[in-house]
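Take a look at the structure set out below.
Heads up, one of the protein chains got dropped from this complex, but the rest are sitting where they should.
Letters are used for the chains, namely A, B, C, D and E, taken in the order the chains are written, and counting of residues starts over at 1 for each.
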């Protein structure tokens, strides 16, 4: 049998010398220009990190291209960020501008640092996931084609803004805590292929999988039944039972969520909350989605204070004003109906008109 | 048949002339001395309200006594407050001091206005309620015998502080939203008198009454069974089925809750939260309870800012420091275990040590 | 102990005048109760309510909610009080021999 | 379509090599599967696991959780992998003719 | 004195500065045997650390289904004098104002038919007449009705509404809480006296968000006065506060929950960003001579407040952010009727309206009573993606 359980390569062998030498010794940083972060060490060492946008879904040519660049300017090392950008780590200041020039020449985009929109955390979409309601990569491309000036620093914004896209409510990625999240959703009840259920599904598991108790066994057909009234289209049953189909190209679509945040800076981490319950899937460019996202960014950028994340801004101005300023309609869909719904009902007369 | 559905006397006939004349015209107020509130009207009228402590559980002699006083100084009108104090409404300023003198001479206590502890909202206790775990009136008397200087204004405090007492978890009164709440609790599972259940209880109602689903029918005995593991001693089943007994003099007792608030001033209304899960019933004076309550008032009064209610103070300093400053132990009982428990778990690294 | 005499037999009542042994209910008991609960004459309408209550209890093990009682019998709340001046709980249920209503006070 | 030949009969398999008709399971099928799943020789231990899985499924309508499988059969997780190199889900369940495990990936 | 009749434990509660309920009881006991019985039984409770009232109790007056709470001693042999000890819940006067004449009439009736013991008032707001026996209940009610006092609610019925003093003596009143209270109490006499609902239902009215009637915490439907325009600032009065050393920055500006206030030190002017003010009352409370409520006044309706029983306590939720409040309060009554109708129809036994809303969902409830959703109803929109869609909203599937 092949060697097993040996794990990944040791990170210590993957560090550029300047990082190895100044490990744990960094003193402070600044962002001298968009996409360039300068870290200064207590040893006096200075490191420039140049952040380059990545489509994340890449091929071997692309991998070899960034290797070429890293070998030329960075001693043969590079890293990726937790949001999938590439970082070129420059220890020789004289190499910084040539690197930037070459990246530009090759058509790469630099940015994403500091108060900017960084890369979009996203998921598989129609490219690889069986659950995908929409295409994540296509949405990202469409949205960022609109928003790239916020990445590259051409347009300044008051704080960092994180966008995430998930192709279904499983929300792989960080949609549930992003400043703006785009999430694929279903709007119709799963359809049952009784014969297939009988053959391929564990009935008890399927019944138990439903968070609202909408499913009960149908012993006659050795299948199950769904109470449509109780079904919230979460798709959970379809994960455990392949014989249930929830995909519905006419009615599946995209929802938009706002105000989430992960960091503990100033305020506690927050969940993203519903802004737009439904927009039709409109590939390849999803114009309604990109317009809405852009609009949200613009309204926020105009009204927020320095350093104020989307969620903090909304907390300050109140959701009633958020809906007013953005012009988005507030509907019964926005009112929570899940387990802890009552905790979001307003139990104070403190509100705005 | 007697006259029915005629309702209470018309309030308009119960108003002292100064109130009737200045109805809706009041401009501002001040509190010239403890327990005296001076209201000024846009008509120029000035009204002094003198607030007197009441034991709430009173007799006809007492009623006639306050009538005597009101006739002497207030033209034969008086009112009660929403916290059961008596208010004498003086329209002739020259009558104010004589009234105060007479009240003092008769041994009545004046106070409760502004930044003070006002009367305790409480419940029936052993005096009249079948559900009472403890005696509300006795607890109030014991606590206020300690705290009356905070009522009369002899000791100043940073903000108003509201105390409530409920003799069982039904929390008649406002315990769930009081700065300090004293609540009788059970700690043992109801005992079942099967024979009586069979005769006097609606089994389905009894089963349905249990919020945790701890009860199921016992068809053999035409009675019910309680799963002790799941029972949280709420007593709800004992309300609908008289054949279940939860009273247990050895183990019943008193819990203390803090930080609740009702007003929308500055902060939204807040629930009171568990400070002390259990203190033995120790009539007639409940010294452990009175000590704890006094201690809580003192710690708060020392540390809170001007106008800062108990709950606002705790929000500012954090519960971790609340437990440190008060010296009260934090136990697993303090961690919520009911329906929305997870909403109280801390999902941020923002805390103090 | 309270008792009510029906056909010379003493039937035990609780403090509120409800029968203690549900099995001792009888039509004559109803007649006896009628007096104490201010029902001047037992009409068909009274029996309609009483029988409905007994049936419902037999079937579900609980007394119906009052709104349900009104709906199912077709009597308005006012009519129920006209029939049973002490009300559906204290009056009608007592006559029907149901367990004493508990709970919400 | 995938098939596996057992005693000259072609049995339909899904893409992952699980049988499509649960009723067509047989001991000989197990032997045929053994090869594709890297089980060199079907020992008593193998059968213990297979029979356990089948019994459990018959009784509860679901496959046991792996920890339960280990506990009930007495085999450690490592031993299960020694027996079925492609693991309890892809290996043991396939041999036992259970529906293809779904869910969590 | 009879050995058995000493009350050493209760006696201890006659000492101390706070007015003593024991003294009240003992005074009553001198005139009323039943009150004396109560004192004995209470002493026993203090000794044994257990109550002595039986479960249940269903006593009433003709034509009403509630208003009287029946009580029986669990040991009538031992405490024969209080074997029956019922209370009458009596509608208080709105705002708890009384002429001494009325109070004296009340005392006379109660001395005649009961113990002469009261709770003034019960924590719902009623006048509680503590202690009478079954045979005196009807005559007592008849006498009360003669002096114009009616019963309150009990059982699955409306309770007597209660309210803050409001316009009668408060500069902050945005609505006439007392008039609303009186009007509703009269309008809903039937709903109060003849229980036909799944559980109790309470209404309280506070004329401003200070909520001196504790309405959002303690009633199923709370009416809380507020205004929709801007606070009124008397700049001269502000300057006077400042001149007198009032800590404007620390005590007002920083405490405004929305930082809506700014002190222009140069022009000595206090400015308010109207769109930021959430009418929290704080600045008005802190500087009553300088800041006043706005002019466009009405009330918010809050729904679902309650104590913890069964599903946990709620503080009332915004149902209507703003409604004008003018007699005869038709719009308000319509809302109340639609709410209680829906609840009466769909509520389970012992399910308060807040719990019903929790169970069916707020959106369903709003639709049922015909209200549009508005963002004021929530502190934040949903964070979970589990949205319900009805078949009508989507396109037919092929």
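Rule of thumb we're sticking to: a residue touches a chain if its C-beta (ideal position, glycine included) is under 8 Å from a C-beta of that chain, and two chains touch if they have at least 3 such contacts.
Source: prediction; values computed, not measured.
The chain that is not displayed touches the following shown chains in the complete assembly: A, B, D, E. Check B:13, B:145 or B:336 against the missing chain and you find that the one touching it is B:336.
Think of the hidden chain as still there; on chain E it touches residues 308, 312-313, 383-386. The chain not displayed touches chain D at residues 14-16, 18, 38, 62, 65-67, 70, 77, 81, 85-90, 100-105.
The set of chain B residues touching the chain not shown comprises 169, 171, 176, 183, 185, 187-188, 191, 211, 228, 231-234, 248, 250-251, 255, 257, 259, 271-275, 277, 316-323, 330-338, 341-342, 344-353.
Heads up, the rule we're going with is that only the chains that are shown with their structure count from here on.
Counting only chains that touch, the fewest steps needed to get from chain A to chain C is 2.
Following the contact convention of this document, E is the list of chains adjacent to both chain B and chain C.
Centre-to-centre separation of chain B and chain D, using mean CA positions: 65 Å. Rounded to whole angstrom, the centroid-to-centroid distance between chain A and chain E, based on C-alpha atoms, equals 48 Å. Within chain B, the positions touching two or more other chains are listed as 1, 205, 240, 242, 264, 269, 340.
Listed for chain D are no residues, as none touches two or more other chains.
Contacting chain pairs (ordered by label): A-B, A-D, A-E, B-C, B-E, C-E.
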